[in-house]
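The other protein chains are all here in position, but one chain of the complex has been omitted.
Right, subunit A next:
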């Protein structure tokens, strides 16, 4: 097994870990955004609560969720290992640098963007995941069956303007992280091809960096406007 640990601790292997966890998180975003679209239904939160019930009771989803928590931690820890190694590779910095002449801002600031995302994930999970699993969530009844009314928790959180603002800012960070990260993740796996790379770049930019963060950001804004009777 020495070859496995040796491979995964090489500079290329570490990037493979970064890529696999990052792309797995990206794929989860599709499921997450699609499910949360239920928030846009004007049914008093029924569809959303039924969806959260499914997500917290289906054995397959529960298994995948543990994989997800692990991925977040491994991705974040590996980013620290890589960042430290990369910084140590240049002990004396340049007095004068013009990095903007040869690379994009997001590609150079994945660590900062990732740190914002990590803090966001902590706040986000405290507000919803923790309440759902360990907090006291009010109950709702549909067709004689009891459901945890997570929708009520959502309404409460998104009725605060600063919480909405926090979400919007973090979704911008997500967009910048993924505009570079999504396509970079494929390169780390050696996937680069005249036929497929344009598709990957298109998906990374328009779906993962723009559409998904925009939909996520629209949710708190929509709820806020609704709760305050603006729409």
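Everything that follows uses one rule, which is that a residue touches a chain if its C-beta (ideal position, glycine included) is under 8 Å from a C-beta of that chain, and two chains touch if they have at least 3 such contacts; residues count from 1.
Definition applied: contacts and distances are computed from a predicted model.
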Per UniProt record, name of the chain withheld from view ["Amino acid/amide ABC transporter ATP-binding protein 1 (HAAT family)", "Heme exporter protein B", "acetolactate synthase" or "Succinate dehydrogenase iron-sulfur protein"]: "Succinate dehydrogenase iron-sulfur protein"
Full-complex contact with the absent chain, from A:36, A:65 or A:107: A:107
Residue touching the undisplayed chain, where the options are A:33, A:82 or A:168: A:82
Where the missing chain touches subunit A, by residue: 2-7, 10-16, 82, 85-86, 88-99, 101-104, 107-108, 110, 180, 183-184, 187-192
